[in-house]
Structures are given as C-alpha cells and as structure tokens.
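Quick one: structure below, then a few questions.
Missing here: one protein chain of the complex. Every other protein chain is in place.
To keep things simple, chains are lettered A and B as they appear, and every chain counts its residues starting from 1.
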Amino acid sequence: GGGEKNASTEQGESENDSDVIKIKVGHISPDDQAYAIGFKEYAEAVEEATDGKVQFEIFGNGALGGERELLEGVQLGTLDMSLITTGVVTNFVPEVAVIEFPFLFRDLDHTYKTLDGEIGQELLDKMSESNLKGIAFWENGERYVANSQRPVKAVEDLKGLKMRTIESELLLDMYSALGTNATPMAFPEVYNGLQQGVIDGSDFSTGVYYTTKVYEQSKHFSEVPLYYASATLVINQELFDSMPEDVQKVIVDLGKEYAAKQRQINQDLMEEYKQNLVADGVEIIPAEEIDIDGFRQAVESVYEKHADSYGDYIERIQNVE
Amino acid sequence: MMKIICWLDEHIEKVFLVFFSVIMVAVIFLQVVMRQLDHSLSWSEELARYCFIWLIYIGISFGVKEQKHVKIDALLVFLNKKGQALLHFIANLFFMAFALYVLIFGYELANQLLQFGQKSPANQIPMGFVYMATPFGMGLTLIRLVQNQIKLIRTFMDKSEVTHSNRETISENKERRITS
Partner (left out) sequence: MTTAILFGSFAALLVLTVPIGIALALATLITIAFSGTMPLQFLAKELVTSVDSFPLLAVPFFILAGEIMGKGGISKRLFGVASAMVGNKTGGLAIATIITCMFFAAISGSGPATVAAIGGVMIPFMVQEGYDRGFATATVAAAGSIGIIIPPSIPMVMFGVTASASVGDLFLSGIIPGVLIGLAMMFWAWYYSKKMGYKGLAEKTSLKKIVQAIWDAKWALLIPIIILGGIYGGIFTPTEAAVVAVVYGLFAAMVLYRELSFKDLPKVIYQSALTTATVLIIVGAANAFGRLLTIEQIPNKIANWLMTISSNPTVIILLIMVLLLFVGMVMDPIAAIIILTPILLPVVTQVGYDPIHFGVLMIINLAIGYFTPPVGVNLFVGSSISGVPMGQLSKAALPYIGTMIIILLLVTFLPQIALLFV
C-alpha cells in the first residue's frame, strides 16, 4: 500500500529537479503478487537505465481505485501509468477483446507469440486513439473454472450450474454455449454469492482464486483454460509523446522485456498458490484429466456469433505458428 | 412561459429523482426475476449504477432547495439571526465555488470522454453521458444556491418578512421529519 519512491537517492540528488520525469503509477495488486513485483522490478530497471531521469511513484493495493477507474485516470491524465487486466481495456478499445475469445490459443507458447508479435503490436497501437499508449502485454493468467458443486472434467459436468461472469456479451454467450446459467455479478459480491448459493461458480486466474479467498466457497478447481487474461502495461499517450526519444525507447523496450520476466514471476507464484490450495482442501483437476476438445467444440457457436465483428483477427491469430 | 419556469422551479429535481429511482428498482428486480427463469440480464446492474450516479448529483441540488444538507451547526447558537444569515451566506459562497468547479471541470472530463468515444461495457452507453451527471447536477445546484443567496440578501433588506418565512420552513421541516 501507499507510495514508494523507488528512485535511488544518489542519482536523484545529482539530477536537476526540472529534468526529472516523475511518473505516477496506480495498480490494484497487493505488494506480494505478480503485478506488483513485476512492476517494481520494471520501475527499478527504467530508473537505472535513465540514470534517474525517470522516477516512479507507485500506489498499489487499489489505493487509487479499481482498474476501470485507474484506466480512466490514465486516459484523462489524472494518473500517468498503470498495469491493467486487459478485459478492462476492451471497454476502452473494443478490438482488443479478440484476444479474450474462449479457447483461442493452442497453448501458452502460442499466446505469447501472438501477444509479443505483429498482432499484439497492432492491438497496442489501436489504444493510441483512446489517448492510451499500450506498451506491452503482461500476464494475469489463464482463467480456470471454479465451482462449489462438483468436479468438472467435461462440458456436461457444467450443465445447469449458475456461473458468475462480468457484464460481457461474449462471456455470457460462452457460458450459455457451455450449458450453464450465466449471471453478471460485481466482484465484491462473489464471495457471498458463492457462500449463499446465488452462484455456483465462476472463472478465475489461479492468483485471484487463491489471494481473494474465493476458493473457500468453491472447492472444485478445473484447470480448463476458458480464455487467457493478459494485463496491459499502459501510459498516458500525451505524457509519453512529451518525453525525449531516448526515454521513450527505454520505457517501451524494458516494458516488452519485462513481459517475459513478469510472466515467469506469475507462473512461479501460481505453483506456490496451487500447493497452498491443495493444502487448504481444494480439489484441483489438472488439464490432462479434462476433455478440453469437448469444450472447444461447445464454444463454436460463440465464434459464429461474434467472430465477424473482429475482421480477420481470429483467423490470423489461429495461423500464428 | 412564466408558468413553465415556475413548474420547473418546483418540480425539476423531483421528476428526475423519481425517474431514476423507478428505473433502478425496476431493472434490479427484473434481474432477480430473470435469473430465476435462467435468463440473466447482462445490462441491468450497470444501468442501475449509472442511474444511481445521476440520482446522487441531482439529489444534491434538491438537498439545497430543501435545505437538508448535513452540516455542523453547533456554532450557530452563538449568533443572532443576522449573524446566522451572514454565516449561511458565506457557507453558500463556498458551496457555490465547489459547484462551479465541478460544473467546469466535470464538464471538461465528460466532454473529453465523449471525444474518446469510450462506451460502457454492458449497455454501450457513451461514458461521457454518465460523467455529465456531475456538471448537470452541479449546474442545477448553482441555480438553487443563487436562489438561496437572493433570499438571504432579502433577509438583510427586510426583517419582518424573513422571520415569518423562516418560521414557516422550520415548521414544515419538522412536520416532514416526524412523519418520515
């Protein structure tokens, strides 16, 4: 929580104050989780690479608000920079939603190649129209299925369950295609909703599932990757444009470099969380025991309904080697 | 024409407040019913939240008209009628400064969002319309505050009339409070 001045004092003192670029950052992650750790390391690297010319002031733990609020802040310039779960970015830049199609990617390797490649860059560039400079896609994680009723190994196991989702047509249609009764619900109500049975389950990344304690009320966790949730490293476009070119380069290059590092941090933490989850009595069903092809087939109707709105993106992503 | 203005002066906030309240109750209740029928709505919660924001900022204007805003008035007992009116006048000036700030900056924000074209996730409402709640509500509030200031200035001009109208509003307030 609170702010952290990351600039090393030595460099800070040697710099003329007017040359220093101060970047105010807000994110929602607690200090010990992947967004926070990844961003902190990135910030230190940028400060070092610019000899302290850039200094970050980081406010984590959602101290400056939820993700939608933070992104609006970056857009309007009341905040400089953030790391935002990409689902939220799609409200600002609709095209980006294409990377959240159910079962779009073959595996994580395919995911990373797409996001770090040409298509990823095109989507990041689209954000500029909304006054947002997208730097790179970092990681939230694959969204798995948790529920309070029974172990889910095939689509049939989901039938009739009341699943919570966000207010997105795409996801509501996905859940309908999977035979569930989907209902939108605000995140703060999910824990109680599960406990009281208003909902039976939802999709979570492993990190959110463990750290927000929702697993206490939904002990069956199936590692079926409904979709991949990335996180967008984003800075206010006007601020970015006003920076010297060498600084811009450092911010972008390191942003892309640290995507890989933050993903690794996330994967390591996930392993740790999974051990804790098992110790706390959660039944984790590994991907090998799940009929993932059955899921893929079940969501085809979602592609038929929505894919056209995204031009040739779906096809291009599927063709990424 | 005069008639229309008088009607608006009396009813404008009430109409909006009832309108937004009815929508909020109706859509959330509809959602409860539809979920029982396994046809959850994707848009109800968001619509209710945005109506809520509008309701708050128009309600603030109504609060000024009805003089129901919560303040710490312990100091008032040390002042005579004229002193109280003066303090009230000063407090209103600060309130007006706030309303003016929100009118200008809130409008600017809403306008910026309209230009970016950002839409809400569920209903595809331009977010600028949601943000218009603050400048619109504070614009109304500003009008109400000016009306109050004019009344207060009249207080200074003409003593007898004021004490009379004051007594009237106080008894009216009490009546409402007891029945509510």
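As a working rule, a contact is a pair of C-beta atoms (placed from the backbone, for glycine too) under 8 Å apart; a residue touches a chain by one contact, two chains touch by 3 or more.
Quick caveat: nothing in here was measured; it's all calculated off a predicted structure.
The chain not displayed here makes contact, within the full complex, with A, B.
Across B:I28, B:L114 or B:I143, the single residue that touches the chain missing here is B:I28. Among A:G73, A:G120 or A:P225, only A:G73 touches the chain left out of the display. Summarising the interface, chain A meets the missing chain with residues 1-3, 30-31, 59-66, 68-69, 72-73, 76-78, 185-186, 188-189, 191-193, 195-198, 211-213, 216-217. Residues of chain B in touch with the missing chain: 13-14, 17-18, 20-22, 24-25, 28-29, 31-32, 35-36, 45, 48-50, 52-53, 55-60, 62-63, 66, 68-76, 87-88, 90-91, 94-95, 97-98, 101-102, 105-106, 108-109, 130-131, 133-134, 173-174, 176-180.
Going forward, only the chains that are shown with their structure count from here on.
With centres taken as mean Cα positions, chain B sits 38 Å from chain A.
In the complex of the two chains, the chain A residues touching chain B come out as 72, 75-76, 90-92, 94, 129-131, 162, 166-169, 172, 181-186.
Across the complex, chain B meets chain A through its residues 35, 38, 40-43, 45-46, 109, 112-113, 116-122, 127.
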